[in-house]
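Once you've had a glance at the structure underneath, I'll fire off some questions.
Left out: one protein chain. Kept in place: all the others.
Let's look at chain A:
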Amino acid sequence: MMIKGLTSIKLSSTSTRCIGRTFARSYQVAQPDPFFKTEYDEIDNYGSYKNTRFTHKLPETTAQQSPLLVALHSRLNLPNKYEHSTLSQALNLIKNEGLANNFGLNTLGKNLLTYYVSEYLLMRYPRLPIPVFNEAINAYMGVDSLYEVGKSWGIEADVTSKLDKHLSQENELLKYGRLRFLEDSEKSKITEDGIVELNEYESRTIQGNKFISSESEAYASSVRSIIGGLYTHCGEESAKKFIYDHILSRKVEFESMFQFSKPTRELTRICEKLNLTEPISVRLIAETGRLSSHAIYVTGVFVGNQKLGEGVGSSINESKTRAVVNSLLSYYLYTPIDESGNPIKLPSDVNYKFEGIVGEGDVAI
């Protein structure tokens, strides 16, 4: 029984190393994928790493005849230098069909995205607390967001099997413009409404009662790969512009991402950290009157003569808490501007000179 279980793990999972025991590893360890048959002269000589498995790239002339690829290329306004075959490669997640897949492009695109998104957030919102910062990164470039981006680009998933394609006499070139992530055996699976059978990847991503479907991960990976492809063909500048146009132009509501447990205490700690010597006072500014049918109170948080924030509520306590939360938000969501009132320059901009501030770290309560 036990041996059976072990062998099945050995066969199915590449990320867990099993030597007699199974490990439920909670952290990620980079491991070379044996599929690519990577070879190297010395382990620390990264230049000598080579994947020796033979894969071929779709010829550019073939790729240009696929209407889906041409349409996607033009929809994304990609420069002429961006080859259609690279676009087709970015949409291919299947490893073992001989065609080059998007593994490398995906990694490249992910690194670029991580750099530009975190640079943007760190410079624009230098005081974001770490948990919110991480969620903000996720909101911009998490799987859910990139899935939506991929959908909005009109990328089609390849869900019909070889047999279906043959029977419907579909042009073979159409396949190369679709997102290929399902093996043929998975395509013909019988599905039932309301029931989802998780595959190996999906069951690894379960958190609470949510999981990342392999479809959304495939869309996200194709979006990353298209960015990676843009970098390889047209350089960093256009990849950056693409990320700003498509990813960072989306709206993230930072104000609704904070969940404070003890806002007043947190505000006190922040004031201590900022060396504000005068005590904090929360004072009523205006009210409609205690006996009015829907009483409204306006409360302000003050340090000396300075007002940190203001809140409106239908009871004194509510308005006080809102005032404190608002002053916390206005501290955390501060955006530095330059002398002329424009957003400050980022390190990847030309003629960058440091301006703005560096966040002082989170407070403990």
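Points worth noting:
To be clear about the criterion, a residue touches a chain if its C-beta (ideal position, glycine included) is under 8 Å from a C-beta of that chain, and two chains touch if they have at least 3 such contacts; residues count from 1.
Keep this in mind: contacts and distances are computed from a predicted model.
Hidden chain, UniProt protein name from the list "Pyruvate dehydrogenase E1 component subunit alpha", "Ubiquitin-activating enzyme E1-like", "54S ribosomal protein L51, mitochondrial" or "Vacuolar protein sorting-associated protein 33B": "54S ribosomal protein L51, mitochondrial".
Touching the chain that is not shown, out of A:P59, A:G98 or A:P131: A:P131 (per the contact rule at the top).
Among the residues A:L58, A:L105, A:A139 or A:I344, only A:A139 touches the chain that is left out of the figure.
From the options A:S256, A:N275, A:Q306 or A:N342, the residue with contact to the unseen chain in the full assembly is A:S256. Of the candidate positions A:P34, A:G194 or A:G289, contact with the unshown chain belongs to A:G289. The chain not shown here touches chain A at positions 67-68, 70-71, 74-77, 129, 131-132, 134-136, 138-140, 142, 144-145, 148-149, 151-154, 244-253, 256-262, 266, 269, 285-289, 292, 296, 298, 312, 332, 362-365.
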